[in-house]
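Apart from one protein chain that is not included, each protein chain of the complex appears where it belongs.
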Amino acid sequence: MTARNARRKGVNIFMLGLCAACAFVTVSTLFVILGFLLYNGATSVSLNFFTKLPLPPGQDGGGMANAIVGSAQIVIMATLIGLPIGFFAGIYLAEYGGKTFAFMVRYVADLLNGIPSIVIGIFAWTVIVVPAHHFSALAGSMALSLMLIPITARSTEQFLLEVPRAMREGSLALGANKWRTIAKVIVPAARKGIMTGMILGVARISGEAAPLLFTSLNNQYWSTGLSEPTASLPVMIFLRATSAYEDWHRQAWAAGLVLLALVLLANIAARMVISRGASLPR
Amino acid sequence: MAINQIQTPMTSIPTEASTPVQSATPKMRASNINFFYGKFKALHDVSIEFASNRVTALIGPSGCGKSTFLRNLNRINETLRETRIEGQITLDGENILDKDVTEIRRRIGMVFQRPNPFPKSIFDNIVYGPRINGMLKKTSAAEIVEKSLRRAALWDEVKDKLHESAYAISGGQQQRLCIARALAVDPEVLLLDEPCSALDPIATAKIEDLLVGLKHQCTIVIVTHNMQQAARVADTTGFFLLGRLIEHDKTDVIFKNPSMKETEDYITGRFG
Partner (left out) sequence: MATSSATLTPGTTIAPKRRFGGDEVAYFITLIFATVILLVTVAIVWQLWLHSSPAREKFGFSFLASKLWNPVTDQFGAWPFIYGTLVTSVLALLISVPLGVGAAIYLSELATAKLSNALTFLVELLAAVPSVIYGLLAIFTLVPLMRDYVGPAVQNVLGFLPLFSGHIFGVGYLTAGMVLAIMTFPFIISVSREALMAVPREQREAALALGATQWESTFNAVLPFAKLGIMGSVFLALARALGETMAVTMVIGNDPAIHTSLFAPGYTIAAVIANEFTEATGNTYLSALVELGLVLFALTIVINGVAQLMIVLTTKKGSAKA
């Protein structure tokens, strides 16, 4: 082998090795994140965490029960609003859309998807908080639902389009009309993917803090209704982490562990349901 | 020296008349090649010789292993997952399976079924091979480009647009560009895998003329599903069936007086 070829071989091995290193470095950040959260948060996750209200710094035994419940409230409401809208919009895009209008809707949905969540928060603030003169869980839910709609619409559309044409035509050929075909044949055929897309979307919005910062704000106590400021897990993490107190920092770690565990479990479960090869919308 | 490969109980006695014209040692020889895709055995005990400065055609029905066999000659099958080869392949008497693969591939060039120029200019496509192989130290890039394009009978058609994109020329011209690109590294053997299957008859004719002229400079092995093409360009022809080499002989003999029944059936169109 010539010296030149030996050098080329050396470069080959070095560069390919470098690429492998890049891959392992990037993937390992996931484990680093998990590791730190477990190490710092595991000791603080106790029964108190799930059942007690937050206490002022320095006092032991506080928890984040209101944030957990508050998050659940806000996310559930956002889901109730956003999921149906996204779902039906997705059906429209897949089954009914003509060329121009559907193209516009799709394009705008992707646009909406790309808007930073804090800007969505500003919008919800202008529309609900300003006229009402107070922060509310409703405003927070609205902001989150606006994020859920385009995600759900595009993923629903994608999975509906994957249903083979033959199935559609089979149903129509039997005399069923279009909406029957959609409702009884196509949607059921795509239901796995659609549900997965929905789970992923809900998991995504439950981790968001930015849109809630000035819509649902926060609450040290239980909130009694939808029109009150409400505590939520992501916002609590932010406030506790940026505070000056050690035990509030510990609370932040615990909350972070709980939140991440929920989000990751939902993601893992959803992605395992989807057959290999189908790629999820970005 | 008999080069008939006896695969079935039907025997055939080689005669003087069936001995092809050849030089002293074959340029390339494959001995007892078994090849596996995972668990599937795609080639069974294939042995064949390729004489210097001759054109050998490999024919056979779809899926018979002729392309698979060709791709082993420059070890490009190694880039696929889970492949395994047994046997020996020699170039000028040396086993290529042990050697540094990049050097082998410079000496044994390949042209693929569909034209696959790089997304660069015509000039840069041709210069790529010489550049990475360090050949530009002795000869200038412009010289190599002109020489290769002339050898591929493409120079006159593209000499004024060397720096335009390779995709701006027709399919037939792109394939000749790929031939020029392969020739630019001065290979001793040129392998062509159904090079005309994506081209129209006129483009095909140009390439066939080209190949007949090229054999004086290198040894050519061409896989083709077009029997008339084999008859037109090849000195010897090998017939593959189900992963085995059934018969290899002078092209005339294969087409007019084959020894094996399977060959005769294929030639006369009973299958394939």
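A and B label the chains in the order they appear, each numbered from 1.
Throughout what follows, a residue touches a chain if its C-beta (ideal position, glycine included) is under 8 Å from a C-beta of that chain, and two chains touch if they have at least 3 such contacts.
Nothing here was measured: the structure is a model prediction, and the numbers come from that model.
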item: From A:45, A:139 or A:217, residue that would touch the chain that is not displayed; value: A:217
item: Touching residue (missing chain; options A:149, A:163, A:185 or A:231); value: A:149
item: Residue of B:39, B:81, B:137 or B:216 touching the missing chain in the full complex; value: B:81
item: Absent chain, residues of subunit B that touch it; value: 74, 76, 79, 81, 102-106, 109-110, 112, 114, 116-120, 128-129, 132-133, 167, 178, 181-182, 185
item: For subunit A, the residues touching the chain missing from this view; value: 8-9, 11-12, 15-16, 18-23, 25-27, 29-30, 33, 36-37, 40, 84-89, 91-93, 95-98, 101-102, 104-105, 108-112, 114-120, 122-123, 125-127, 130, 146, 149-150, 153, 172, 177-180, 182-183, 200, 203-204, 207-210, 213-214, 217, 234, 237-238, 241-242, 249, 252-253, 256, 259-260, 263-264, 267-268, 271, 276, 279-280, 282
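Everything that follows uses one rule, which is that only the chains that are shown with their structure count from here on.
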item: Residues on subunit A engaged by subunit B in the complex (per definition of touch); value: 1, 4-5, 8-9
item: For the subunit B and subunit A complex, residues of the former touching the latter; value: 100, 102-103, 132, 134
